[in-house]
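Yeah, one chain of the complex is gone here, protein chain that is, but the others are all in their spots.
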Amino acid sequence: MLVLQATILIFVAITATAVVFTRQPVRQVVGLSFYGIILGLLFFILQAPDVALSQITIGAVALPLMFMLSLAKIRRDAEERKRREESEHRREAA
Amino acid sequence: MNPLVPLPLLIPLAAAFLLGLLNKRCPRWFADSIAILAASATGVVSLILMHESALRPIVYWYGAWTPRSGIALGVDFYVDPFSAGLAAFVCLLALASFIFSLHYFDSVGNLFHVLMLGFIAAMCGFSLSGDLFNLFVYFELMSVAAFALCGYKTEEPSTQQGAINFAVLNTIGAFLALLGLGMFYARTGALNLAQIGRTLGHDSGVLVVTSFVFVMCGLLVKAAAFPFHFWLADAHAVAPTPVCVLFSGIMVELGVYAVARVYWSLMDGALAPHRSALTGVLLVVGTMTALLGACMCFAQRHIKRLLAFSTISHTGLLIIGFALLKPGALAGAALYLIGHGAAKGALFLVAGILLHRCGSIDEAHLYGRGRKMPWTGAVFVLGGFGLVGLIPFGTFAGEHAIEFIAERNHQGWLDIVFFLAVTITAAAVFRVYARVFLGRGTRLSSGARLKTVDERRETSGPHNHVPAVMFLPAFALGLLAIAAGCIPGETHAVLTAACAFADHAGYQARVLEGAFLPIQAVASEHAPLLSSVLRSLGATLAAIALAVFAISPAWDRGRIYSRPFARSMAFIRRLHSGRVGDYVAYFAFGVAAIGIALAFLIAS
Amino acid sequence: MNAWLMGADVLLFTLVPCGIAVFRGNAIERLVALEMAGIVQTILLVFLAEAFHRPSTYDLALAMALLTFGGGLVFARFLERWL
Partner (left out) sequence: MNRRVRRWFFLICACAIFGLFVSAVRQMPTFGHYRGPYGDILNRETVYERHITDVVTAVNFDWRGIDTLGEESILFLSVIGTLVLLRKPSSEVNDSHDENDTADKRKGREIPLPSAATRVATLGLVGPLVVFGLYIVAHGHLTPGGGFQGGVILATAPLLVYLAGDLKSFKRIANHETVQIGEALGLLGFLILGLPGMIRGGAYLRNVLPLGTSGHVFSGGMIAPINVCTGVAVSAGLVAVTYVFLEHTLETRLRGRR
């Protein structure tokens, strides 16, 4: 039992570090999801099924969806800005 | 149990939910009246509670879970004159900003009201709560509402920048506080403040000290103490003016209040032999905050930023008032809080009026444009006198009490800190008054005009007159700043409440055993009034002189010769880089320095 | 130490290759590894619930089983369409 807990704790530490050192946002979200899975396991093994259930339900769909939407929005904003600048350039050139 | 106690939390929350429910289906006037009604009802309830608890604090257990054999089971609200008074003051400032914003936001839905009401509920709950985790919940609620309110004008990138700095730093602070809270729970197995205090006893081990440092630093982020203050100016510069009134007038001060509450209710037993250590550390923090804030304040020309830095400076003075760890100084700090909050609220509202009428908030751009608003200018000067602590103002009474206690405890040097902080911040206000409302003195070079936000969007273009709903709240707050200092018998009542506030064992008995402990009236010692009066007059004159000097041509000439001064100012300004990464690094430095200093002083 | 717990121990180590794949490799590989981890997690939760003699915590495994699919879909949709 204690071994199991210690193992999962080490897993959590490693995955968390790995998430932080992933620099590309989309990949980071995938890593974060994996980290959420391990974290849910940790909560469960520490006998907190309520917390584990929260982690699972939030971490499965809602959290990645939020992140993905934000990333898509940032990407869109950047594209829009670029397009606007390009059109301005064109106008200036004309 | 007294059924009034949960109302300061429930009324604004219910109003917020109701307006969230109706959202766009109700007209603007309906939302306005609901909000104003809720704020005033909450204020009245808080005042009644303050009156009722004046003789005997009220403990209210949610779900009727009263403690069993001295062990707290539920969550309690602890109402004493301090907490209820703060809740009432929150409502008062909120009322002023609601009235002010009647004509201010022209084309927004009711979501502003929802956020504001949630913000009020959070602040009332924060001041009344007697449970560490509950306190944290309201801390978070307050932060969430504040982030959204701060970023209200979403169009400008600088708004987002200020709001993001605010959010990141406060969230890190909240995490740290949560960590400390968890460590307290691990040590004591309790969350109630009184329960933790009792279980800790006289334990001043590393665990307890570290937990306290974490919780305290988390709260000091909210209190904008050096070196956690960097978010404040960025946030204030971009937040809408009615929101700034609440930010500066009470939210920041609530951080100091919470530190005081946490210290007196749970750490006083453990740290009683080591008070001088805590006093020393906090005095350094408070002094740095006060002086740094004052210097930065004088160097600003964006009026909201200027006022924000003056808030930092005055919060430093509040921290000094708490750091002395004496009931007398605490009473002084309470008076100072009310006086400063009202004066600062009035100043911000005048800044809002300037924005409304002239469409700018830059001192250089506004040169002489306030000449047609003598009354508004008068309120601005009134606020300035409030900051400097001229005799009838609430700030004077507070400063007087704090300095008296400081001298008695051989900390007479604090007089100089107070003098410098109030003089410099007030001088900055007077300087703005002279340039904007009198049109005197040198013009600031408009070539180097600040990259100000296009503030005009907050309002619908320059207006030709100052509406009464904008002027009256400012004027009322200005009057309140005076009234806070001259209610007869006030000093005595506040001192009595402060003694009850600082009664560690009494707090535990009241909460856990439900003991009937009336507040004992204290014989207040009469401090020599004359020297304080002279000092306050001296500070006022010095502030005026400094302001006159600052707008004279001699100032620009003088700056060329004083290289070291200019260079150190440049260094300080460079610290406030606006980059959130830097701020986080300073935050880490602050936590490490405070923690190690305190642990070291207590161990030795 | 019962058989279910030992099974859980073994299953736990099947998460290691999933973890390695989640943090290295290209986008598709990462996604597949994440889905794999979700499946392993579901079975692991069943094993642990049985090992602790807590029948009520089967809910967790059920929730995981139902939601993993949605999670995979989120990534698939967004990687395909926008990012």
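Letters A, B and C mark the chains in the order given here, with residues in each chain numbered from 1 onward.
Going forward, contacts are C-beta pairs under 8 Å (C-beta built on N, C-alpha and C of every residue); 3 or more make two chains touch, one makes a residue touch a chain.
A quick note: this is a predicted structure, and the numbers were derived from the prediction, not measured.
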{"item": "Chains in view touching the one left out", "value": "A, B, C"}
{"item": "Hidden partner chain, touching residue among B:Leu95, B:Met123, B:Leu141 or B:Leu254", "value": "B:Leu141"}
{"item": "Residue among B:Ala190, B:Ala233, B:Ala434 or B:Ile551 touching the omitted chain", "value": "B:Ala190"}
{"item": "Absent chain, residues of chain A that touch it", "value": "48-50, 52-54, 57-58, 60-62, 65-66, 69-70, 72-73, 76, 79-80, 83"}
{"item": "Touch list for chain B against the chain that is not drawn", "value": "1, 3, 6, 9-10, 13-14, 16-18, 20-21, 23, 60-65, 68, 71-75, 107, 111-112, 114-115, 118, 121-122, 125, 133-134, 137-138, 140-141, 144-145, 147-148, 151-152, 154-155, 183, 185-191, 195, 199, 205-207, 209-211, 213, 577, 579, 581-582, 584-585, 588-589, 591-592, 595-596, 599"}
{"item": "Residues belonging to chain C that touch the chain removed from view", "value": "56-57, 59-60, 62-63, 66-67, 69-70, 73-74, 77, 80-82"}
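The rule is simple: only the chains that are shown with their structure count from here on.
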{"item": "Chain-level touch network, classified as line, ring, star, complete or other", "value": "other"}
{"item": "Geometric centre distance via CA averages, chain C-chain A, whole Å", "value": "16"}
{"item": "Chain centre separation (chain A, chain B; CA means) in Å", "value": "36"}
{"item": "Parts of chain C lying in touch with chain A, wherever the complex brings them together", "value": "1, 5, 8-9, 12, 15, 18-19, 22-23, 27, 30-31, 33-34, 37-38, 41, 44-45, 48, 52, 54, 56-57, 59-60, 63-64, 67-68, 70-71, 74-75, 78-79, 82-83"}
{"item": "Of chain A, residues touching chain C in the complex", "value": "1, 3-4, 7-8, 11, 14-15, 18, 22, 26-27, 29-31, 33-34, 37-38, 40-41, 44-45, 47, 49, 52-53, 56-57, 59-61, 64-65, 68, 71-72, 75-76"}
